[in-house]
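The other protein chains are all here in position, but one chain of the complex has been omitted.
== chain A ==
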Amino acid sequence: MAKRIDVSGLNAYYGNFRAVEDISMTVEPRSVTAFIGPSGCGKSTFLRTLNRMHEVVPGARVEGKVMLDNEDLYGNGIDPVAVRRTVGMVFQRPNPFPTMSIKENVAAGLKLNGVRNKKMVDEAVERSLKGANLWNEVKDRLDRPGAGLSGGQQQRLCIARAIAVEPQVLLMDEPCSALDPISTLAIEDLIGELKEQFTIVIVTHNMQQAARVSDRTAFFNLSAVGQPGRLIEIDATEKIFSNPSVQATEDYISGRFG
């Protein structure tokens, strides 16, 4: 199920503006990799290059290689739509489809994949909602609108929707930043469980969160506003938080904690 991601020499542009520069890194399968760094350093941009969501912004383009196991996501003849079915994504703001019920939301990806069998869909919905620790809260109201849930529940619904199609990799862009501490904890626990099955990449501004959930941490920085963001270092999370090899990382982390 889970696959390794190997990025080499990746640049991402918005029009003529280079947002991230020359990134190379490896993301291990069945692990959680956290991206940290100051605002505007290109974490989201880089994350979105990993499932070819970057290019949906008009004028945006990517240079470089992203290997998913042995397949170059930016190779010739690779269909971005197929890539996005393999690499799922959860966004910063919970975005369940407002016109769909809870069940329809979870089943949306399956439907796109052509799964019509009602029994299979029902099973997948239940499995995904259980996987997202949401089943007990919503099992009696699967036909109610997804937008009627609380923010934390909506975000778990989005996670359920993303894992329902059984992706190889799950990308999460600040999935807890709009949530209260309890919902955040629920999602962090969930990430711990999901990494048994998926390769997970999570962007976060919360250092404690990065330290709690991730196995490896990547620190990004930019030299000045208007300059491209770069990867400063990536290492085991304990190492980054106790003894980073680069001074800038230490400054950033200690600055955060005061």
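Throughout what follows, contacts are C-beta pairs under 8 Å (C-beta built on N, C-alpha and C of every residue); 3 or more make two chains touch, one makes a residue touch a chain; residues count from 1.
Rule of thumb we're sticking to: contacts and distances are computed from a predicted model.
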| item | value |
| --- | --- |
| Listed names "Phosphate transport system permease protein", "Sarcosine oxidase subunit delta", "Transketolase family protein" or "Aspartate carbamoyltransferase regulatory chain", with the criterion being the UniProt name of the chain not displayed | "Phosphate transport system permease protein" |
| Given A:R84, A:K103 or A:R212, the one touching the chain that is not displayed | A:R84 |
| Residue in contact with the excluded chain [from A:I5, A:V20, A:A34 or A:A162] | A:A162 |
| Touching the absent chain when the full complex is considered, from A:N51, A:Q153 or A:S183 | A:N51 |
| Contacts of chain A with the absent chain, listed as residue ranges | 38-39, 51, 53, 56, 58, 81-85, 88-89, 91, 93, 95-101, 108-109, 111-113, 145, 147-148, 158, 161-162, 165, 221, 223-224, 230-233, 246-248, 251-252, 255-256 |
